[in-house]
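Yeah, one chain of the complex is gone here, protein chain that is, but the others are all in their spots.
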Amino acid sequence: MSAAPILKIAGLQAKVADEVELGILKGVDLEIKPGEIHAIMGPNGSGKSTLAKVLAGHPGYEPTDGSVTFAGEDLLEMEPDERSLAGIFLAFQYPVDIPGVSIANFLRTAVQARQPEGEDLDIFEFSDHLTERMEMLEMDVSFAERHVNDGFSGGEKKRNEILQMAMLKPRLAVMDETDSGLDIDALQIVAKGVNKLTEEDPEMSILLITHYQRLLNFIKPDFVHVMVNGRIARSGGPEVAIALEEEGYKTYEGQEAPSTNGSAPAA
Amino acid sequence: MPQNETIQDLDLDEYKYGFVTEGKPVFRAEKGLSEEVVRQISAHKEEPEWMLDFRLKALKVYESKPMPTWGGDLSDLEKVLSEIYFYVRPQDRMQHSWDDVPEEIKDTFEKLGIPEAERKILAGVGAQYESEMVYHSLREEWSNQGVIFDSIEDGLKNHPELFREHFGTVIPTHDNKFAAMNSAVWSGGSFVYIPKGVSLNTPLQAYFRVNQERMGQFERTLIIVDEGAHAHYIEGCTAPVYSTESFHSGVIEIIVKKNARFRYTTIQNWSNNMYNLVTQRATVAEGGHMEWLDGNLGSKLTMKYPSCYLMGEGAHGEILSIAYSGDGQHQDTGGKVVHVAPYTTSSIVSKSISKGHGRSTYRGLCKVYEGAHHARSNVECDALLINDTSRTDTYPYIEIEENDANVGHEASVSKIGEEQLFYLTSRGIPEEEAMAMIVRGFIEPIAKELPLEYAVELNRLIELEMEGSVG
Partner (left out) sequence: MAQATLAPEGVTQALSAEAVERISADEPTWLQERRRHAWSVYETTPMPTTKLEEWRYTDLKKKLDLAPLRLSEGTAAPDDPAQWPERLREAMDEDREASGHIVVIDGHVVHADISADLAKQGVVLGSLQDAVEQHAALVEEHLATEAVPAEEGKFAALNAALWTDGVLLYVPKGVQLEAPVRITRWLTESGAAYLSRVLIVAEQHSQVSYVDEVLSDDFESQTFTSTAVEVIAKDGAQVQYVAVQRLGKGAFYQSVQRTLAGRDATLDTLNVALGASVTRVDLNARLLGPGANSDMLGLYFGDGSQHFDFNTSQDHIKPNTASDLLYKGALDGSSRAVFRGIIRVYPGAQKTDAYQTNRNLLLSPHARADSLPNLEIEADDVKCSHGATVGELDSEAKFYLMSRGLNRTQAERLVVMGFLGEVLAKLPLGGVVEKVSRVIEQKLAQHEG
């Protein structure tokens, strides 16, 4: 593929913001081009969820070395809301509840933030659009009046994430363990929604982060990466995931990250 | 509500209601409180002898009671009280049509949006300016059904028996120092009677405005909700910002009779130089239902604990309290529920937000007397702190003399969660807006109970207050 990558991660290292050392990401390299679907798989604690959070600018993590370029701009310099407006979307593994704030109000504010300066959102258009998106995701319209994630079941929370993705039309969606906590029916609805969105916008890229191969039966990745101990240990096509499903992560156990670990000076 | 103002017109940290109206009152008593002032007030109102006696006795009680040492800082209050005017009569007589209200006073209420709201959504309106009600009006359909909504003075004149039977029965003079003060110098306020079985489907509203500098306002309201009647009463308050302190001390007495339902909503938005020390109490008879919705946004110091005395079987009392304290403000608020009869139920929900050097205090009482079996009460207090200089306190009193009762109290303190902020900003919402959203969500359970235009106003206020709170 000849197009320029939308996301370029080079030598990215990161740690928990409050801790002195203990890097979690130990030199990640990854390129995603427009329209590509990538999956990152890995055992618990490998750093794959950290990568997702660092891309979205979570304040709990601090990049210490390397770079992330998104659509030609230095992503690491941007605030979380600026990243969102630039086109990054993180579907949270554990969406937070925000009592008292309705989904409709929340989404209206988020969509408004995308309007050109001084231009007000057409409320009726927004409302119609929201209804249409909710129908696509087989959600009841009354859902919009509920408070964000407050008292939601696991499935409802994940569907709410996809609804937001559908409304905010990102250029790159990072989906952090979206399959966890979903039964097979809910998983199919979520996957169908995602596939519809990629059909609508073939330029949208997706980074799927998952522990299991199951999700990849429904959302077909172009590339699969295996993350171990803060680095990408193997990259390839869908066959990598199938191999993993059979062999498990055992083959990667005990595999140390290359010598950057420990020798890299703290940035 | 003024429609012509936009956020740009406002100096952001400025108080929107701070304008001053020029105009000369027809009478003003000497500064400070004395027997002379009390006699003048009574004479101006052409009161019966018993009321003058009542006032003079109350003055003695006031003088005999020490200044409270709990609650907010009242150390400067003696001085403030010696400097304020206890009685200012803005016009000669009260009007029932806005056209008859003096131009400058009418202007004030136009700016506050009162006549407009009256046309749109209210069953009746009372407007107090300085010490007197300047306007009172009730829609005909309600007066035809026997509803009384009048100034407290006219209540005393026109319904002497009903008035005397109930006045001072819910909050006796000696209840506390400021109730005694009010009993001595009360002026203005409403007299409301809702006859048996009458249901008002839109609210009554009273609006209180203090215009003059160094002014003390002491309205007195008496509300009788007869058996099976339903009504909602809203009170709003504002004042200009002066460098000197002003003082407001109201007494609100409510009698909710058998199976009646009543809601009293206060949106207090006094300027930040106001001491606001108010006593509000309702007695609730068998099967009756009383709700206080108490919003405290303004004032320098507010001490106010709306109360429900549940006197009859199955009576229910509810207090929803919301407080906002910014720099230089202390909201010392909460509520009291007293269970006297069996099968009575109550709930208090309090939410406070403290920002900058603001301080919010919840102070409450839940008391169950022996014999009030099957009483149930639940209290929830949540405090949100915006800055590391903000302060919150919680002082609940739980006194239970009956074993067949269930009473619970829960309180929590939190700040705006980092995860919540990240979630919202990761959707492209700027941080300040995200904070305002979380704060609005925090108070939503109470704000949704407010009449729409107040809810809008509250939201707008939060938005303004959250600006500049980041970083």
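Letters A and B mark the chains as written, and numbering starts fresh at 1 in each.
To be clear about the criterion, contacts are C-beta pairs under 8 Å (C-beta built on N, C-alpha and C of every residue); 3 or more make two chains touch, one makes a residue touch a chain.
All values reported here derive from a predicted model rather than from experimental measurement.
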item	value
Contacts of the hidden chain among displayed chains	B
Candidate in contact with the missing chain, chosen from B:Val101, B:Ala127, B:Val170 or B:Ile386	B:Ile386
Chain B, residues in touch with the chain not shown (by the definition above)	70, 368, 370, 383, 385-415
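Here is the rule we use: only the chains that are shown with their structure count from here on.
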item	value
Complex contacts: residues of chain B adjacent to chain A	417-420, 422-431, 433-434, 437-438, 440-445
Complex contacts: residues of chain A adjacent to chain B	56-60, 79-81, 83-85, 89-90, 92, 95-96, 98-101, 105-106, 109-110, 113-114, 147-148, 164, 168
